[in-house]
Structure formats: C-alpha cells, structure tokens
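Worksheet: the structure to be examined is printed underneath.
In this view, the complex is presented without one of its protein chains, the others remaining in place.
Letters are used for the chains, namely A and B, taken in the order the chains are written, and counting of residues starts over at 1 for each.
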Amino acid sequence: MKIVVAIKQVPERDAQVHIDAAGKWIEEADLQYALNESDAYALEEALQLKEQHGGKVIVVSAGPERVGTTLREALAKGADHAIQIDCDDLGARDALGVAKLLAAAIQPENPDLILTGLQSEDLGLGQTGVIVAELLGLPHATLILHVEKTETGLKVKRELEEGWFQTVELPTPAVLTIQSGGNKLRYATLMGIKRAKTKEVRGVTAAELAVDTAPVVVLEQVTLPQKQKSTQLLSGTAKETAAALVEKLKFEVHVL
Amino acid sequence: MSGILVVFEQHEGHISRIGWEALAAGQRLSAQLGLPVSAAVIGADTESLAAEIAARPLAKVLRVEHPLLAQYTADGFTLALQQLIESENPAYVIFPHTYQVRDHAPALAARLGQVLIGDVVAIGDGPVFTRQLLQGRLNGSYRHTGNGPCFVSVQAGAFRPEEQHSAATAAQIAVFTPTIDSAQIRTKPGEPFRGSAQTVDLSSAQLIVSVGRGIKEAENIPMVAELATALGAELAASRPICDAGWLPLERQVGSSGQTVSPKLYLAVGISGAIQHQVGMKGSQCVVAINKDPDAPIFEIADYGIVGDLFEVVPALTAAVKAAR
Partner (left out) sequence: MTLLTATLAEPQHFSLAEKLLFAVLAAASATAFGLRFGKILNKILKSKKDADFRLFPIGKRIREFAWEVLCQGKVIRERPLPGLAHAFVFWAFCAFALVTLNHCAAGLGIGFLDPAGRFGRFYFYFAAAFALACVVGILGLFIRRFFIRPKWLGAKLSYQSGVIALLIFVLMSTYLASFFVTDAAATRVLWWIHTLTLLIFLPLIPHTKHLHLILSPATVFLSRGGFSRIPPLAGDEDFGLVAGTDLTRLVSLQAYSCVECGRCTEHCPAASTGKLLNPKEIVLGLRGYLNDLGPASEEPLLGKYNAQEAVFQCTTCGACEFQCPVGIEHLPILVGLRRGAVNTGAWEDPHGSKLFLALERGSNALGISPSERDKFIQKQQLPLFDGTQEYCLWLGCMGGYDPKGREIVADLARVMNYLGASYGVLRKEKCTGDPVRRLGNDLLFQQLAEANLEAMEQNKVKKIVSICPHCVRTIQEDWKEYGTPPEVEHHSEFLARHLNRLPSFADPLAPLAGERDGASRESSLVTGHDFSRAEDAPSLAGALALAAGASNAPTPKREKIVFHDPCYLGRYRNVFDQPREVVALAGELVEAPRSHERSFCCGAGGGLAFLGEETGERVSHVRAAELAATGAGTIGTACPFCNTMFRDALAATGEDAPQLLDIAQLAARGLPENETAQVLSFPGLKIET
C-alpha cells in the first residue's frame, strides 16, 4: 500500500500565549514546536498498515523551514520519505488554500490512501483532510479509529457522538482523517533516527505548486477570551469551602 | 443571493436538539442583516420533521428528499446540498457543528469554492464569526471575503434555543428532490453500535459529578463516587479517564462522549478543555473544584473552589451527608 500522511507542525501544547503586535496571531519567538497530536496517530496507523501489508509511507507537510524537524521525526518513526512544502505564509491561506497545496503535492504520488489527523491543535479546523478528498475527487471518512484493508478497499471504524461507533466501507484510493487514541503511539528510537538520515526529504516550494492563493475566509484578529459569566470563588479551608458550597447548593441552586 | 439557510440534522427520526441552536444562530444573523431565514432537513422521509420545524418563525422549510438520503453519507448529502444551494442561492448556510457536518460541510464548501467557518461560538456585527483557537486559549475573529455563500457551523451550547418563540403561522414547506445516482455514493456506512453495553444515561441525569485528570489514579475514583452517591448524582468523567479505562466510555462527557444538561454539574479535577466543555456547557449550574486557579473550567463555572480535591471532596461529602 502506498500511503501518504499529511502532518502539521504546531506550537507545543502548553506554550505561553502572547498576542503579537499585529494582533493577528501569537508571538512565535519563544515557541517550541511539535507534531500535531492526531497526526501522530495518523502516522502510527499508516506505519501499522505498512507493517501488515507492506508498501510505503510518505509524509508531507507545509510550512516554514522548521517543519523539516517534524518531518525528520516522522522518518525516524518509520516513514520512508518526506515531501516538504516550503511555504512561509501558511497563516495567510485559508483551509482551501492549504488543502490545494497539499493536494497538488500529493497527486503525483498517486497513493492508495491518504491519512491526516482529525484536526490541528492550533487552528482546530478539522477540514484539511476532507477538502483534500474533494479536490482529488476521492471518497473519504472522518474520525477514524481503526483501518482494515479488505478485498474491495477499506473497512474503517468511525467514531460517532455519545459513545456510538460505525463501520464504513469504502474503496481505495481514499482519504481518512484519524482521531486520537485509536492506537498506541511508538516512540522515536536511535535506530530510527540513524536510518532517517539516509531517507529523502524532497523540497518543493509553494510557488512551484502554482495554486491560487486568494483566501475566501480571513482570520482578522485574535483576542484573549473574556470570562463570560462571573464565577463565585469560595475560599478557605477544605471544610469551610465545603460548607459554603453546600449552602449554595441548598439555597441558590436548589439541589439539596 | 439571498437569505439564510439553516440545515437541520435528524437522528433516528427526531430533530437533533442542536439543530434548534443552529436556527437560533440563523435568527441572530437574520436580525443583524435583515435577511429571511429558511430551513432544510435532509432524508428519505422528512414530512413530520419538516412540520415540526415549520412551527418556528421561518420563511420556508425545504424537505430535501431522496431514497439514497435515508442513511447519511458524505457523498449523498454533499450532492444534495450542493444542488439545493445552487437552486436557492442563500447568502449564508448555517449548520450545527456535529460529526456529520464535519464530515461533509468542508467538502461542500470547497466544491463551491468556499471555506466553512466551523465551530463558531459567537456572531458579531459585520458579520464577524468568533472561533476558539489553541484549544480554547485564544479567540479568533473570522470574516467571509469571497463571492458566494458563506458556510458556518455553530458550536453546541453557543446559541440558546430558548430565545425562540413559536410563529403565528406555520412556515411554507417545499420538497426539493436532488438528482443522485447510486454510483455517486462511494462509502457504505454500517449500523451504529455501542462500544459496550449501556447501563447509564447521562443525558437525562439531573445531577452529575464528573471526574478528570486531577484525580491522578484509578484508586482515587471511589472517593469521588462517594460524593456522587451522597448527592444522588450520576458519575461521569472527562475523556482521559475513560481512555485510561478507569471508567467506562458511556460515562464520558465531552465532544466525543455524552452531551449533558443537568441542573448541577460538579467538575472535580477537570481543567475544562474545550472538548469537555462542549459536552457540559448546557448545564444549569456548574461547580468546579480544581487546584489551578487558571483552569479554563472556572471560566464557565458558577461556583468554584480552588483547592486540593483530595481534601475538598471528602469534606464536601461529609457536609452533604450532614445536610441531607
């Protein structure tokens, strides 16, 4: 199976949030970056499929030069080669624009399966995989926890709301967006990193991919969230706060 | 281009509650822009559903019907909505932000050269749509700048359906039959199934005590269960607790678990990440116990105790028992 995994490098989860001078994004100077969590699960799913059925896993990512580090990590975990889309203005593109870049880079590879994470930890749009499927004219399914290869294509386990699940069958080639938690992630190993040194990272610029860039949706401004309602904080020792809360529950909330 | 189209979702023959919230959002937008609001409902047999929707103040209700739409598929729904939108030409299309919508709305928007503004929590003048970024630590203001319909999906609990009232006269109902060939539907969905046997229904519980990562170890959960029992409440948990297997999945509250709206939601050791908040924001009263005063849960709590849950919970259990 030839599998392409689209991954995103995002600010690390507990990064300090300071809005930049322009008010359009956060200060990036002191940030550490890491592989997006659900993308890690997508990569893991791809590697497991490769281990079961043979084939290749190609990782692709768009962004500034620093995404190379995350691509190398993916190679160290077992991907075969990487495509780095050099793009310094990722933030100025909307989801359609980013998906166009990825689709253009992925299409020549003609993969059997394209995997992405469910959503990114920074923007959280959760759309890229679905739009890539639309652009490439491929069937897709989202919120996938488990992928099985069948005679006719794939059988996948999809998560539904409220603790329900559903199996979906679809032909390949297809696009799947992978939910976190479906597999146990593997750790990067020294052997993996050493082998990764010889694996190819092919660079391609956004300009070479020649997709149109005019966004239809624009992120105008970012702000820190305001507290929407006043919270009554009860203070004191454990005993005191417990007593105070019981009072409230009795006389204000009417549940005791 | 005219009008605001609100797309409803149905579940086992009933209108999903979140559809009413999408309608509330549509009506908010309508008040701002002076545009009429229509609704659409999709399926193979939508007569009674449409009638229910038509009781609300709306211009019209569109029944998008086709046998191939009996079960949800991304291909089917995208095709149907594409044709509806090309026919109706709305300026705005409002969806509830559900798993189903996340599965097809982005493709639909892309097909029409647009981008979905998803999981919106507020609509401001402009219109400007507010979304949460960085897992709730940042708010982003989005504007639609393209030519063509603006696609929006609204977060559960962001727009209160109570704000609506019934209309004096029922809205006009029309049937729209899209052209769909079975060859165009490429995915075959199976029957939904539960992970494990269901023994608890949190969605109807009036009192819920919910436990999160702050509990540290499985061995500490009985302490919280005792509080739940003392209160007469159901025990629930955030995703990490269920992922670790400390409580069954059916007790999970959050975007991938149950959505609850009890009278009292007591969050113990829960930070209040967005995925969890989404599941319990509809609660009438939220109480949070957490040692971190900056935990996001306090933003939405009515009452909060900043303290060590290992001390507060037993004290609370004792106080509750004494009060009963």
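FYI, contacts are C-beta pairs under 8 Å (C-beta built on N, C-alpha and C of every residue); 3 or more make two chains touch, one makes a residue touch a chain.
Please read these numbers as outputs of a predicted model, since none were measured by experiment.
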Check your understanding: Per the definition of touch given earlier, which of A:M1, A:I19 or A:A34 contacts the omitted chain?
Key -> A:A34
Review point. Residues of chain A in contact with the chain that isn't shown?
Key: 12-14, 16, 34, 73, 76, 184-194
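Convention: only the chains that are shown with their structure count from here on.
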Point to revise | chain A-chain B separation of Cα centroids, rounded to whole Å | key: 21
Check your understanding: Which of the residues in chain B come into contact with chain A in the complex?
Key -> 74-75, 98-99, 102-104, 106-107, 109-111, 113-119, 128, 131-146, 148, 186-195, 198, 203, 206-207, 231, 243, 249-250, 252, 256-259, 263-264, 284-285, 287-288, 293, 298-308, 311-312, 314-316, 318-320, 323-324
**Study point:** Complex contacts: residues of chain A adjacent to chain B
**Key:** 11, 13, 15, 17, 19, 26, 94-96, 99, 121-127, 130-131, 133-135, 139-143, 158-171, 179, 181, 215-225, 227-229, 231-235, 238-239, 241-243, 245-246, 248-250, 253-256
